[in-house]
Every structure is written in C-alpha cells, then in structure tokens.
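Shown next, in structure tokens, is the structure this report addresses.
The complex is shown incomplete by one protein chain, all other protein chains being positioned as in the whole.
Per-chain residue numbering starts at 1, and chain names A, B and C are given in the order in which the chains are listed.
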Amino acid sequence: MELYEELSTDIRFIEGLNSCMNCGICTAICPAAEFYDYDPRLIATIVHSKDEKRIEELLKSDVIWYCGECMSCKTRCPRGNTVGLIIMALRSLSQELGYFTESEKGRQQLAIKRVIGENIVYKGYCVLPENLVPEMHPEQGPVGEWIFQNKKEVYKRVGANYNGDGTGALRKIPQESLDEIYRIFEITGGFDRLDKIEHFSKIKAESMGFTEGRDDYSDYISHIFTTNNGKHNRQ
Amino acid sequence: MKDFGYTIIKQRTIDYDQFDGRLLNEILEMEPSFKTCLSCGGCTATCSAADLVSFNVRRMNLLLRRGETIELESEIKKCMLCGKCQLVCPRGINLRNVIMLIKKSILKYKPVNS
Amino acid sequence: MKQEGKIKVWQDYQKEIADDHYFYVRSCIRQNFFPGSEQTFLKILRSELHKDIYENPHHTSCSGIGYHSDIVPFGTIQTIVARQFALMTEAGYQNIAVSCITSFGIYNEIIETWKEFPAELDKTREYLKRSTGRTFEIPQNVAHASDIVYKFRQQIAELGHNRLINHKTGKPLKIVEHIGCHYSKMFPSKGIGGAEFPHVLAGMIEAWGGEVIDYPERRHCCGFGFRQYLIMSNRGYSISNSRKKFESMEPYQPDAIVSNCPGCPMFLDRWQYVIEEMEGKTYGQNGQGIPVMTYEEMAGLVLGYDPWDMGMQMHQTNVEPLLDKMGIQYNPDLKYAGKDGKTIGSPVMVGCGG
Partner (left out) sequence: MSASIRVIRYNPCNQEKKKMKHIVIIGGGIAGMETASALTDAGHWVTVIEKEAQIGGKLNQWSYLFPDFMPADQIKSALQEKYHERDFSILHQSEVRSLHRHNGQFNIETSDEQQLKADAIVVATGYELFDARRKEEYGYKIYDHVITSADLEQLLLPDGDLTVAAGKEPKRIAFVHCVGSRDEKSGNHYCSKVCCITGVKQAIELKKRLPEAEIYCFYMDLRMYGKHFEELYREAQEKYDIQFIRGRLSEASEKIDKSLLIKAEDTLSGRPLKMNVDLLVLLIGMEAGKGTSAAAATCGIGCEESGFLKTADAFLKSNFSQQEGIFLAGSCTAPMSINDTILHARSAAMEVDHWLKSRCDNEKM
C-alpha cells in the first residue's frame, strides 16, 4: 500500500488533516517549533501533497519526533486540523515499517518501550518510583534522590500504599488485572507494536556495532538515551 | 556545574524586539523600490545561480527585514549579478542594485562576535 | 486587563460536573510525585464534603504516557480505557473522576472518537469482551478532579481556616495558574472556562482569597512533551519550555504556582532547581524559587491540613516561603521525617535557593 493510503487508515490522520492554507498558526504556537528545527505547518503541507517520496523521508527523519503532543495546534487551527494527531499517525507508521531506526530521535522508541511499555504491561503503571534512578534523572535533584533512597518510608509518610494490596497510590496491581492488560495487548495489536520496536531496533543496534550484550542491548539503549548530535536546533 | 546530560536550548523564534534595522534602513533609503517586494518568488524562479546552488533571492528581503545579517552575507555571495531577476520582478525592483548595496554595507553592521 | 471580558468567556464555557457518586481513577505520574495530593483529594471529598467517591483496586494506568509517546496503539488504549469504564459500570457508577490530565484528555478523545466513528466503539467492545469478558457503559459525566474541587470551591472556602492572603500585609497572594495542556486544548468545551482563559484554577484562587496572575505565557506547555522528557537527551526541550514560562511570569513576582496537571507541577518545581544549577538564576523572592503546588495541596492548605501530611516536602523548590506568607504553622524538624516522626535522613542540599 502507498504510504499516504496507509496513513489514511488511521483515525487520528482522518481527524487531523482536512486541508491546510499554510497560515502558520500552528507553528506560531508550537513549543517544539520554538526549540527544534520543526515547522508543523510543513508537516501538514507535506502529507497533504501526497508526495510518497517526501512522506517516506519524513517517516525516516528526526522531524516527526520533535512534537511534544501538547495539542496546542488543535485549539488554534482555522481549518480544524491537528498536526499533533497527524504526527501520531506518522509515528505509528514509522514504527510499523521500521523507519524509526533511521533517525536519532526515532531510535529512542526502544528506550521508551523498555521502560514505559513494559511497566504498563507488567506493573499496570506507566511510571514507578523504581524508575526514578538519580543518575538517569539528575533533575529530580537532592529531594528526588532522598525520595528514591527512602521510597518506602517517604511514601508511607504521605499516605501512599506503595506495593501494598488494596487501594491507594502506588498499590500493587492485582495479578488478575495485569493478566487482563496482557490479553488486551495481545488482542489489540499492542504487542505487535512493542515487538516491532524490538525487532527493528535489534537490526539497527547490530548495524551500528552494538553487539555487546545481545540479550538486552543495554549499550545501545544507553546510547540512544543519552545521544544528542546537536543538530536538532539552531544554536 | 552538575552535568545533567542536556542543556537549555536557544529559541529559534524570530524575536522582533531584538531586530537591528540599520542595514535595512540604509538599503531602503538607497533603493526604495525594494520596499515594494511582494514575496512572489518570481526572482527565485528565474535566478541563474539558483539553477546551480541553493540560493533563494526572494529570501533576501526577509533576511534583511529580520536582521539576519550573517545568513544574508553568505546568501548574497551566491549571486552572479546576471540581473535576470530584475527583468521578471512584477514590481520592477532593482535587485541587482540591492545586492550591490548589501555587499557594500554589510560589514558595517555584522555582529562583532560572528 | 478587563475582568468583565474574562467573565464573559467563563460564562461561555461552563460544563456539567456531577454532584456526587464518583468513580475515582488515579494517575501514574501523580502517585509518584504527589501521592499525598490524591490522598488529600479523597479526604476533602469524603471528610469535608461528605461525598461518595469509590476507588477500585483493579483499575490500572490508562496507558496514556505510552500512547502519547507512541508505543501504545490507539486500539490498545481504547480497550484499556474501556476496561476502566467496565470497572466503573460493574461498581454501579456513572460519573468518573479523573486524577490525571493526560487520562482526562484521553477519555474525552476516545469518547468523542466513538461518537464520530461508531465502528471504533464496536471494535473496542469486541476487543474488551474477547480479552476480559467485560462489558461497559460510557460514563455519563467525565470530570477532572480539579473540576470537582472547582465545583465545591465556595464550600471549601467556608470550611477553611486559611486564606490565600499574606497574613502580615493582608494582601492577596499572587498566584500563577498552570493548566495541563490536555485539559481543554483539545476540547475547549470540556474545560471550565475553555482553552484560552480556563477558570478551573482561577476560580479556586479567587474563592480562597488569592489574586490570579495572568502573564503572557500562561497558556504555554510546561515542556513535558512525553518523549521529550522521558529520554534524557531530549530534556533540553522540557526545561527550555518551562524556562520560557518562568521568564514570562517573573515580572509579576508571583508568590506561588498552582497546577492541575500530573507532570507540570513536578517539572515547574524541578526545573527551577536545574536552572539555578545551570544558570545561577532563581525566579522567586530573596533568591528563592517560586513555590509550586497542586490544587489539592492548595485546597488542603486552605482547610488547614499539615503540609508534610500532604507531601509538600517532596517538592524540590522550598514551599516554606508560601507557608510563611499564609501564616501556616508547621514543624520544620518534621519536614523530612518518616511516619510517626521516624528519622530517615534528609536531602543533602535542599531546594531552589534553599
């Protein structure tokens, strides 16, 4: 199937793209356009052009990964477009086809999959206190570090039910509920997405020479987590 | 300072309040026809240099009007001064003269630390 | 600035908020950073307002952070959300009270999608049935937890011991409100006051005696951007966006920032510390940072709750300047104590300007 056609099967794409008059209102308000070489208006123009070559270039580029999905563009567009939703469709397709590994920002999907994706399936949460390792999150500061090192006591102090049974913040999600989430991922194509991210990332990791630790590609993950070629913005 | 693994990014936004209009004003005074640019792109479409290198004559007006002196300097170097742009301009702007004037004056207004 | 103009906008965007009997769904991010806020919300509803709010241990993440960092497909998140609705339906509830703004945005997005594309609803019902055997009803009322606090803001003001007033000068505290992007930017009619001049937090501040600070970048995103924070090398985006907000609010000398989003108050809090580290710059008074709070913490302070019970010690930027201005009594020695005063050590260096 042609890429444009493929995109057109995505509800977000149908919702997100009507027609664009290149007024630039989206770019004017976009937090990403301010700090990245990113122009949401051009995203709309390129996909609207149905130019397969340019769409393929987009899918393989850093550009589609700059958006923060804040959806400020939706509030303002005088034609009712939402570039944020178009981006979501582009990112889905980029991962579907393995194109995401062609760009520095796209490759980061593996790290997100490993943390957020696996948390959702196996813990029932997107983020957990255990993830806030000070070395990976220096901005959490001394207080963050103190919380991390005294997780049980701090969460107990403020009334959370950390890893406990029953209700409350940070409670342990019952296994039968996690089983349901697992089946949802199986049936709805959630695992297909996660597996594709793993599959294409492995190929890329190999081709980039990250052959150490093939079981989990931790070197590759640490590389994609910290690398910034400095070419994403005007400095 | 602690290494956070990232830095604060400079804004890409054109901050009009920081605009240095000295070069622009000088050019407009010497070649007032340049004020009437419509941004139609006729000049770029016919440009001899644009056939060979990435060069956009139309953007010259914008670079001047946004005070992008450094970029402007590197852009005008690409012009071959053939004057075709002037022939197609619907507003009859003497673009060749504009470029000559920029070449002459740009050094005066270039930011010192560039 | 003309208040009448804003009042007109607020009148144009009023939404229905259920009066009682809520099914509560928690937020992944908030329970990490502000677990005490969720606790405070439940306490206010149950003990102060005597409302019925039910929490089911089987509900999970809505997977929204995964969806907005694009590793969770739309079909999957629709089904996970449908499962939450099924738990609500099974428990006999029709009103959902959502702690998280990302979830709130997703619930609205999905419900609107189902209206516009009924085939998606049918598909989701089938997915849910096949994977869990469950069926569900769409909630009759979807409210963000801040909507509910907004609804009862006058009652809270009447029950309260404290006001958002500088007890020494008698002047209202100047408070900046920050609304999570997904609260109303996608669906302005789903937010109190719409997308441009949301009233949800402004209404609380006014009702509790404070003065709302309207600064130029008030609508700008805090910069979380999902993948833009989750990956370390992207965080320049996050901090730069927050910094833009601080620079814009600085001339107004705000006494505090309040937010209704899960991530924003944490980012607005932590980035002040990082900016101080990186640039030596602080945005508050006397070289301090600007205290940041959640709306539940703000309500709790008004009601006279202990700040450490609510978890305000988990903030990086010191909250004491705000507590002192409000004339709130607190025990500094117990700030970093564990339960029942247990000593568990304290952070090595504290806070922005601390």
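Heads up, the rule we're going with is that a residue touches a chain if its C-beta (ideal position, glycine included) is under 8 Å from a C-beta of that chain, and two chains touch if they have at least 3 such contacts.
Here the structure is a predicted model, which means the values were calculated and not measured.
K.L.:
Name every shown chain in contact with the chain that has been left out of the document.
P.N.:
A, B, C
K.L.:
Give the residue, chosen from C:Pro139, C:Gly194 or C:Gly209, that touches the chain omitted from the document.
P.N.:
C:Gly194
K.L.:
Quick one: which of A:Asn22, A:Ser49, A:Gln149 or A:Thr211 touches the chain that's been left out?
P.N.:
That would be A:Asn22, which touches the missing chain.
K.L.:
Among the options C:Gly5, C:Gly133, C:Gly287 or C:Gly345, which residue touches the chain absent from this view?
P.N.:
If we include the chain that is not displayed, C:Gly5 is the one touching it.
K.L.:
Which positions on subunit A touch the chain that was left off?
P.N.:
Residues 21-30, 33-34, 39, 41-42, 75-80 of subunit A touch the chain absent from view.
K.L.:
Even though one chain is hidden, which residues of subunit B still touch it in the full complex?
P.N.:
12-17, 28, 32, 35-37, 39, 58-59, 62, 65-66, 91
K.L.:
Residue-wise, where is subunit C in contact with the chain that is not depicted?
P.N.:
For subunit C, the residues touching the absent chain are 1-2, 4-6, 8-9, 194-197, 214-219, 251-252.
One rule holds in what follows: only the chains that are shown with their structure count from here on.
K.L.:
Considering only which chains touch which, how would you classify the arrangement: line, ring, star, complete or other?
P.N.:
complete
K.L.:
Determine the centre-to-centre distance between subunit A and subunit C, using the mean Cα coordinates as centres, and give it in whole Å.
P.N.:
Roughly 22 Å, centre to centre.
K.L.:
I'd like the Å distance between the centres of subunit A and subunit B, where a centre is the mean of that chain's Cα atoms.
P.N.:
38
K.L.:
Which positions in subunit A are in touch with at least two other chains?
P.N.:
Expected reply: 34-36, 138-139, 226, 228, 233.
K.L.:
At least two other chains touched by the same residue of subunit C: list those residues.
P.N.:
Those would be 232-237, 239-240, 244, 274.
K.L.:
For the complex, which residues does subunit C have touching subunit A?
P.N.:
Against subunit A, subunit C makes touches at 26, 28-32, 35-36, 38-39, 55-61, 63-66, 68-76, 78-80, 83, 105, 113, 116-117, 120, 127-128, 130-132, 181-182, 185-186, 188, 195-196, 219-221, 223-228, 230-237, 239-241, 244, 270-271, 273-274, 308-311, 313-316, 336-339, 342, 344-351.
K.L.:
Can you list the residues on subunit A that touch subunit B in the complex?
P.N.:
The touching residues are 33-37, 138-139, 226, 228, 233-235.
K.L.:
With touch defined as at the start, can you tell me which subunit B residues reach subunit A in the complex?
P.N.:
Subunit B reaches subunit A through residues 2-6, 9-13.
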